[in-house]
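A single protein chain has been omitted; all remaining protein chains appear in their positions.
As written, the chain order gives the labels A and B, with residue 1 at the start of each chain.
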Amino acid sequence: MKLLTANRLTDGLVLWYADGQWVEDAAIATHLEDAAGEALKAEWAARETEVVAPYLIPVTDDGTPVQRELVREFVRANGPTIGQTTFDTAKQFKRDEVFQ
Amino acid sequence: MYVYDQFDHALVRERNAEFSDQVARRLSGELSEDQFKPLRLMNGLYLQLHAYMLRIAIPYGVLSSVQMRKFAHIARTYDRDFGHFTTRQNLQFNWIKLADTPKILEELAEVEMHAMQTSGNCIRNTTTDQFSGAAKDELDDPRPWAELIRQWSTIHPEFTFLPRKFKIAITGATKDRAAIRVHDIGLHLTPKGFEVYVGGGMGRTPHLGHLIKSGVPGEKLLSYLEACLRVYNRYGRRDNIYKARIKILVSALGPDEYARQVEEEWNTLDQAAIDAPYYEIDRIRSFFPDPAFADKAFDQAALDRAKAADPAFARWVRNNTHPHKRDDHVSVTISTKPVGLPPGDASSAQMDVMADVADSFAYSELRVAHDQNIILPHVAKADLYDLYQQLDRVNLSTANAKKISDIIACPGLDYCTLANARSIPLSQEISKRFADADLTDEIGELEIKISGCINACGHHHVGHIGILGVDKQGIEFYQILLGGRADEKAALGVITGKGLPAEAVPAAIERVVRLYLQLRTSPAERFIDVVERLGRETFAEALHEPA
């Protein structure tokens, strides 16, 4: 399974593909079959005025990214792990950190 | 400091109009991301992990209180209330919207600032000694030359699409605080003209710069630099991004052959047309006079009483003041590195206080040092205690300049798309491990530098202890380098021992430091001295958990 993610052109914020639209909360990202994920990635790669550089993240059965993507996607999904904006994204959606 | 005239103002205004137009064309779809990327980078705008990051140029690290206050305003209005001072003496905002950037650049232009050429494959912000114009050991002031280079390199039509980024540093003192040997070009300003070092750099293949010419007169500096850049632009590698810096070219040709080609190119150039004449150099120099030093009655006994009554103040005076060319003044380091917090970060409130104390005690001038601290270059000794107390109220009084907790760290994987591992959490853990100020003082001067990837923004190659984050199958690992230094005896650290997981690093560093304390012959023998005397291998075993 895969998650489709990108950054929004206008503000650069991290986006996740969920049920036909882009959302900022990784917790509700849709788990896509590999082929469907590839097709959506190709479709959105051409829509450059909306999102920048969409890519797929492989996820395991329990919904966390596979080992190689873990730290990077953990940080993208929740916010920096340090400083004044520690876990700002997770806090914004009033949730615990995802992809632990 | 330098003050814009009508020409400088117009050029920044025109550049901002150009970039506004480029942003609008990107938003409308006329420009692709691939086309837009080099344009936005040349205006300091990156797309990082969480948002756009805007890197603002602080030319040669010099800024006024008015400019610092503007940073505070931008942090509050357009970002999440803080900014990050970098190892290139610049400032980064981490949460910027693309559509806001034209407005931010307009605000910066009001205070004679811009973000031009803070990224991209062009000539970047020239860096210099943070104590320029103030230090006791200074031979000549590098700031006018840095300003001359700033103007010459700004929108240089021939050198805007170089093989790779290009960084110049200048020092004018006996001690090199500008790390000139690890820059693409390092300039040493001497009474006999400039010594020109070329081909230094860190990154994947670190090199120390080679002296290719001595005695370049100031009035010929620009044409000589132009020759250096032209040879690089024409022959630097463009087939492999990791081999595109000038250090690879100089190493492939050999420094003598590179120097010969530069000399040949220099002789073909119309030097008289390129070099700014003496009256322009004099004009620029006239902007860097000494401040009108206040003759404040300085009472050594009163300072001693304050120190005796407040040991934390005494420690701060001991560690965070630097000898000034006037005996009744010092330069002050404001540490951005309190124990357990990200190096280089400052809130808008802290920026406002730094601006205020600069107005009250430092002739309204501040500097950003390449170690990410803020400097007040000229402070009357009579004002030290008042200054200290105001800084202390906003957590800016940490007394750790050049100490083990004065760590340089790049933003790392908490922000940066290039990083393989996080840097800041590790720096926080190390500084917590050495939170005991007495222990810190006993250890003395020790520079730790952490990079989250091979690009070496955290200067790990020249840390007395360098730390490089790597990715091993999704786990963050850290390689330890020992023996690097960036000063006038520049040396590159060497990876010592095996890579360690993050949680093992602070203890490993403590074992190394404890061993150093046993091995040193006196407190005057610094960590780096012992590493050089006994060799890195002496410390290799201490890096690993005793079995």
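Convention: a contact is a pair of C-beta atoms (placed from the backbone, for glycine too) under 8 Å apart; a residue touches a chain by one contact, two chains touch by 3 or more.
What we mean here is this: contacts and distances are computed from a predicted model.
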Among "histidine kinase", "ATP-binding cassette domain-containing protein", "Oxidoreductase" or "Carbohydrate ABC transporter permease", UniProt-listed name of the chain not shown: "Oxidoreductase"
Which displayed chains the unshown chain touches: B
Chain not shown: contacting residue from B:L31, B:L108, B:L426 or B:I443: B:L31
Residue of B:Y60, B:W152, B:Y224 or B:Y516 in touch with the missing chain, whole complex considered: B:W152
Sole contact to the chain not displayed, among B:T171, B:N233, B:N320 or B:S335: B:N233
For chain B, the residues touching the chain missing from this view: 5, 7, 10-11, 14-15, 17-18, 21-22, 25, 28-32, 35, 38-39, 121, 151-152, 154-163, 222, 230, 233-234, 238, 268-270, 273-274, 276-277, 279-280, 283
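As a working rule, only the chains that are shown with their structure count from here on.
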Interface residues, chain B side, partner chain A - complex: 26-29, 32-33, 47-52, 80-82, 94-99, 341-342, 345, 347, 413-415, 421-422, 424-425, 428, 471, 473-476
Residue ranges of chain A touching chain B (in the complex, touch as defined): 7, 9-14, 48-49, 52-53, 66-72, 75-76, 79-85, 88-89
